[in-house]
Each structure stands twice: as C-alpha cells, then as structure tokens.
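Only one protein chain is missing; all other protein chains are in place.
Chains here go by letter, A and B, matching the order in which they are written, and residues are numbered from 1 within each.
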Amino acid sequence: MATRERAKPVTLDEEELLRKPRSPMGDAWRQLQKNKAAMISLAFIIVLIVMALTADLMHQAGWIDDYNTQHRGVGYAEPLTCANDDKDEDGVPDPVQFCFVFGADELGRDLLSRTIYGTRVSLAVGFIGSGVSLLIGTVYGVISGYYGGRIDNLMMRFVDFLYGIPFLPLIILMQVYFKSLSNAEVGGLAQVLVDIDNSMGGMFFLFVALGALSWIGMARLARGQVLSYKEKEFVEAARAVGAGDLRIIFIHLLPNVIGPLIVSETLAIPGYIFSEAFLSFIGLGVNPPTPSWGAMINAGREGIRSKPYLVLVPGTALALTTLAFNFLGDGLRDAFDPRLRGE
Amino acid sequence: MADGNGRPAMAGQDMGREVLLEVRGLKKYFPINAGILFQREVGAIKAVDGLDFFIYKGETLGLVGESGCGKSTTGRTILQLYRPTAGSVIFEGVELTTLKGSELRHMRRRMQMIFQDPYASLNPRMTVGRIIGEPLEVHKVARGKELIKRVQELLELVGLNSYFINRYPHEFSGGQRQRIGVARALALNPSFIVADEPISALDVSIQAQVVNLLQDLQKDLGLTYLFIAHDLSMVRHICDRVAVMYLGKIVELAESEELYTNPLQPYTQALLSAVPVPDPVVEKKRQRIILKGDVPSPANPPKGCNFCTRCPVAMDICFETEPPFVEVSPGHWAACHRLI
Partner (left out) sequence: MSGFLEAVKGVALRIADAIVRALGGTSMVKYIIRRVLAGIPVLLAITFAAFALIRAVPGGPFDFVGTKQRDERAVAALEQQFGLDKPLLIQFFNYVVNLLRGNFGPSLSRTNLGTPVSEIIAMKLPISMQVGIMAVMLGFGLGIPLGVLAAVYHNSLIDYTATFFAVLGRSIPSIVLGPVLILIFAVKLQWLPVAFWGSEPGVWIPPLNVLFSWRYISHAIMPVFTLGTGMSAGIARLTRASLLQVMRDDYIRTARAKGLPERTVIYLHALKNALIPVATIVGPLLAAVLTGTFVIELIFAIPGLGDTFVKSVSERDYNLLVGVTILYSAFLILGNILVDIMYTWLDPRIRYD
C-alpha cells in the first residue's frame, strides 16, 4: 500500500462550530411560525380552549350567564337588548340588568353565554375524538406494521371489514341505543357508564361511538408509515447494536411516524366537530340543556325568518372553529413535510 | 486450527493465522407468500445459497458482485440481522446461529455494521450524541457524563468535532454522516465490522477520506472488516483477500493481487475485464468480455452451475451439475467445471 498522510479531521470555521443545533421539530415550528393563517388559527384555538376551561369562572365573575339561566319574559330577546333580571320571581324587578349581546333564545337564555359554553362540547368532542382515534389507530397500525406477516394480514383484513360500515346510519342507530340507556335502569357496569354519560351531558357515548368508528383510517396510515420506516437502515442499525423491539418502536419508529399522524388527526378534528353538531342537530348528540352549537342551530332554524341571529351566532362559532383547525392542520402538514410546500 | 466447537478447520486455512469468523453452508431464503386470508409459502428467493469461507483476524475480506447477488444479505445474515435458513456462523469461537435473546445481544458488542446509505442509516429525530451513544445505552456500558465523554471521544476518533454532539443528522454532509455511522459502529469496541458498501453513496472526492479513515482505524484498533462493494478498483486497494459472488454463491476467492492478476472463473474474468487499467499500453490491449442475457431470478436459479446461462465457455456438464468450490492453488478457491 502506498504511503500517505493519515486521514485528517474535518475542519470547520468557528462560526459553524458554535451554531446552535437545529432539531427537526424546531425546524417545523419555525416553518409554522412563517404561516400567518396557521398562527392566527393557533391563537384562536388557544382562546377557545381558555374559554372552554374558564366558562364557569367567567360565570362566577358575573361576565356571562350560566348556560341554562332562563330570564323570564324575554324569550327571543333581540341582540343588544337588556332585561331586568327577574329570576327570583318575587314580582319586583331586580335593579341589576342583564344585557343580551347576541340576543336570547326562546327560553330567555343568553345566546352568547350558551355559545361560550358550547365551546366545551365542540372542543371536547374534537380533542377527545381525535385523541382516542390517534391512540387506537396508532397502536393498532404500529403493531400490524411492525410485526407484519400473518398478524398484519389478519389485522388489516379486520380493518377492511370495518371499511364497509356506513358511518352515519350506524352511528345514528348506536346513539339511539345509547340515548335509550340513559333513561333506563340497567345496573352493573353498564349503569356506571350510563352515569358517566349523564354526568357529561351525554358526551361520553358520543365519544365511544365516534371513536369506535373513526380509528380505522388512522390505523392504515400508521401501518403505512411504520412499513416505510421499519426497513430503513437506521432501524437495522439499532437492531445491530442490540436494541429490542420496544426500544425500536418507541425510540426509533414512533418519533418518526407520529408527525403525519398528528397532522392527519388535526385535519380530522373538524370532522368530529361536524359529527357532534349534526347528531345534536337531529337530537342524538348531547342531552339538553347542555349547549351544543349543533343543537342551538337546529333550535334556531324554526325562527330563522325573524330571528336569524339564533342560527348565525352558533353557526359562526362552529364555522370559525373548523376553519381554524383546517388552517392549523394545513400549516402543520406543510411544516412537517417540506416536499408538500411546493418550493 | 480447530474452532471453539472442536470441529476440524476448514481446508486451506493458514495454520499460522488466527481465524476470526468462519461461515459454513450459509443459506438465506426469503419466502414468497400468497393468499389473502391464509398466507402460504409458494416459493423462495434464494438470496444466499450455500457459502463457505472464513476471515482471518485483522484482515479485510472484500465481497464483490453485481447488485442483487446477495452480498448485502450475506453481511446481514452473518450478523444475525437476518436469521439464516441453514448453515453455521462461528465468530470468536461461538456459534451465532443458535444464539437467542441476551446471549445474541451480548455478542453484538463484538460485531458491528456500517451501512451504505448515510442518509437512511441515521435516525433523523435523534441527535448525533444519542445516535452514537445508543449502543452504550442499550448495553448499559456507560451513562450520564461518562457516556457523553465516550461519545465525544468517538467523535474525535472519526475526525469530527466533539462540539457536534447535540446536532441532528440533517445538519451534516454525506461524508460526515458516514463518519457518524462509523463512530456508532465503534462505540462498543467491536473486533469485527461488516462495511456494507460504505462509500458507494458518497461523492468520489469524499470516498478516499472515508476509506482512509477505515484503514487508520483498522491499524489502530486491530479491526477485522468484511468489506462489501461493487467498485472493483477500490476493493483491490483496500482488501487483503477478495470473494466474488454471483447469484447467491461465491464463485471465486483469493488474495487480492492473485485474483486481479489471475482470475480463474469465467464470471470473475468478465467482471475484471470491465475495470479500466491506468496504463495506456495495457488499457489498449484490454479486451472486455461482454456477458449476454440477464442474471436469472434468485427465486428460480438454473440447474447446474448458476452462471451457465451467461457463461461464454459453458460445457454440457455446466447445465447439469453444480461445480464444487475447490482450492485450485493454495489460498485460491473457485467453482468451475473447467478447473477440475
């Protein structure tokens, strides 16, 4: 072999050396920050979350009504009208006035307050629905994709099987059944579930019904992601150093596959919110008087000729919320996958 | 020299040298499955189909062949990343093919791999420190400050600045990434490294750097390499001995200089005739042997000699029986009916 100098270390200038490391997550976040629509949407969603969490506090502070406070004699109050609060029915009008910024419904309930309380249902359905679907779908898809072979084959046949389910008719039937449970004494574990559902205003079974039918797409996506990563050399490298299955799944696969799954779930959130709104719209969603935007829109439809605000106020809230989730989801997708940015 | 299992040494071994790895009758078939609900095996891809060879301690054995000939599978099967269909792999006197779980994991500290694609072989979500430190973490060799210190040493060892410990792979060039891959392979102080085309994905200008690094490390740490490649001139440069693979089998194995100056097997001859010679006089006389046809499918290899369908000098017997892999001259093995 010819004599030669030893391999030299790579030299770099000082500036390059002291530069801060750029993590893929940090890159995605910086990319997202450039997207104005996504950032405004993110801020809007944070405001919604704060509203949902602090609705009771705002009520206690006297800023808004409780969702079921019925002011007497002011059914269908116009926006920007005020009424003397006569809740205590002593015949003497209280000196304190309550002003309906967005008007009141047929029972004299403040529309703004109900809309703010309605945030709780929509966000809960959106987040818990997508969370449940993400969890089940990811676990199912990762197991199926990682272990492959016969297990994968059987698990995916089951998913194909579920793909033949017509979502809406079945969810309607399920909700009819769950609703009938809430009025019945069933006893045992079922009673516990029914009690949970009643205490949540009828949301629990909604989560179950939505979650049970919506994870299949996520499972397919997760499996596809795992398949595309598990043959990568870095997974093989991990195996070569002696890493076990759990380490490979949690340290190597999950962090890589979770991004697209989260993006896809964010984009699915409007779907869950729609589904709840529609089910409440046909009376199969949350139980009255729990305010849900869908139920409020349906209640307002009767009077749309003279009282359009009954539909427009919850309708705008619903549309803005889904809009925000869509903008955020699109932004996240672009940030996570630079190829889609189209540069 | 007898191996740890007390079996007789393979014929042709130099008794004066220590054998680090011995491979006997190694086979790796990948099943072809069909069926929707109940899968059944309908055939097999014979990626590696009966290999016999050994590697001396401290040497570099080159493994060359066309893409798809099974050389990468061989490397992975030796390291038990793929479990072999048949055959035995004896490494440092231990039979690897029957090891499981923690015993196998323990042996993994002694043998490592460097991968072909420096972009795919590093987890993009992990920092360089975590990537290089992972072997130490998995085997609980070091932790905390000690681990960081060891990772920094490894970075310096492969010629990277230890400041890079918190960077992510995407911040590095291909050559730098390959150095990170080398550092990871060295973390557990292995004695044997399978280098699976470690330079073929790099720019030509970078290739020499990485090869030189590998040679320096071999000298300093006493490493043994199985160097898988398809660049014949690079193999000649760095390997002590070279094995040529065709369709899942080794067709010729010899000392580098011997193989390059005196190829015996027709496939090796054809392969070497494609290498340009940096001497205008010789180069002018160089006659290329152009092979006709395609490599047969490893799912359905020909009867007889695997090379018979393309061999320019095939005889009747080549289509009927498989040629044995024999030692033609000391240290020079080949499989061809014409040599018997």
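Note that in this section a residue touches a chain if its C-beta (ideal position, glycine included) is under 8 Å from a C-beta of that chain, and two chains touch if they have at least 3 such contacts.
In this text, all values refer to a predicted model and were calculated from it rather than measured experimentally.
Q: Of the residues A:112, A:277 or A:335, which one touches the chain left out of the display?
A: The single option touching the absent chain is A:277.
Q: Have a look at A:45, A:64, A:312 or A:332 and name the one touching the chain we're not showing.
A: Within the whole complex, the residue contacting the unshown chain is A:312.
Q: Since one chain has been left out of the picture, which residues of chain A touch it in the full complex?
A: 37, 160-161, 163-170, 172-174, 176-177, 180, 183-184, 270, 273-274, 277-278, 281-282, 294, 297-298, 300-301, 304-305, 308, 311-312, 315-316, 318-319, 322-323, 325-327, 330, 340, 342
Operating definition for what follows: only the chains that are shown with their structure count from here on.
Q: Let me have the rounded angstrom distance from the C-alpha centre of chain A over to the C-alpha centre of chain B, please.
A: 50
Q: For chain B, which residues are in contact with chain A within the complex?
A: Touching chain A: residues 36-37, 39, 76, 79, 81, 104-105, 108-109, 112-113, 115-117, 120-127, 134-135, 138-139, 156, 159-161, 163, 166-168, 170-171, 175-176, 179, 181, 184, 187-188, 209, 212-213, 215-216, 237 of chain B.
Q: In their shared complex, at which residues does chain A touch chain B?
A: Of all residues in chain A, those touching chain B are 1, 4, 6-10, 12, 17-18, 21-25, 149-150, 153-154, 157, 232-234, 236-243, 247, 251-252, 255-256.
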